[in-house]
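Let me begin by presenting the structure, written as structure tokens, before commenting on it.
Note that one protein chain is taken out, while the other chains of the complex remain in position.
And then chain A:
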Amino acid sequence: MVLILLIGDIHIPQRSFGIPEQFKKLLVPGKIKHVLCTGNLTSKESLEYLKTLASEVHVVKGDFDDENLNFPETKTIQLENFKFGLCHGHQIVPWGDQKSLQVLQRKMDVDILVTGHTHEFTAFQLENKLFINPGTVTGAYSGFNDEIEPSFVLMDVKGSKIITYVYQLKDGDVSVEKITYTKPSEND
């Protein structure tokens, strides 16, 4: 069993003063094994914070991340029986488009594609692949989506099964939603 945190579009300090306290209380060090960050951190402090949560922190570059931090555009990570693809998502067009995300999934040759950029949590399956966008953990401003709720995702990966917990902050309260996904066998 591996616990994975999907988090991104932090945008501190340009668009937010901090991760909501309600989330900070939930994000305690020691339990999470891997952090998959969709980018736009957009400061060293945010990266340091993620590093306090888990030893393995994977980060890709967002459109507002500093060049000097040298994050890659995409990254693939094998965890248990799943191949994860990580990309911020500003590189695909149209932004957040399911068909275009599918192309990226095929190009990266992954089972699960994790992207950000839209500042809106989404999760869907297409042709047996899983697509997840953990949204923005700070509820940061976005120009094409102006009703933003802070969110992040925890994934419990076990063999070929994934239980996904979506944490969202709505009017000051944290809501949790659970989604289960099982990897189909290769012969499908």
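The criterion applied here is as follows: contacts are C-beta pairs under 8 Å (C-beta built on N, C-alpha and C of every residue); 3 or more make two chains touch, one makes a residue touch a chain; residues count from 1.
Going forward, contacts and distances are computed from a predicted model.
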| item | value |
| --- | --- |
| Name per UniProt, for the chain absent here [options: "Insulin-induced gene protein", "Vacuolar protein sorting-associated protein 35", "Calcium and integrin-binding family member 3" or "Aspartate aminotransferase"] | "Vacuolar protein sorting-associated protein 35" |
| Sole contact to the chain not displayed, among A:Arg15, A:His34, A:His119 or A:Lys183 | A:Arg15 |
| Where the unshown chain meets chain A, residue by residue | 12-18, 21, 43, 45, 63-64, 90-91, 93-95, 99-100, 102-103, 106-109, 127, 141, 143-144, 146 |
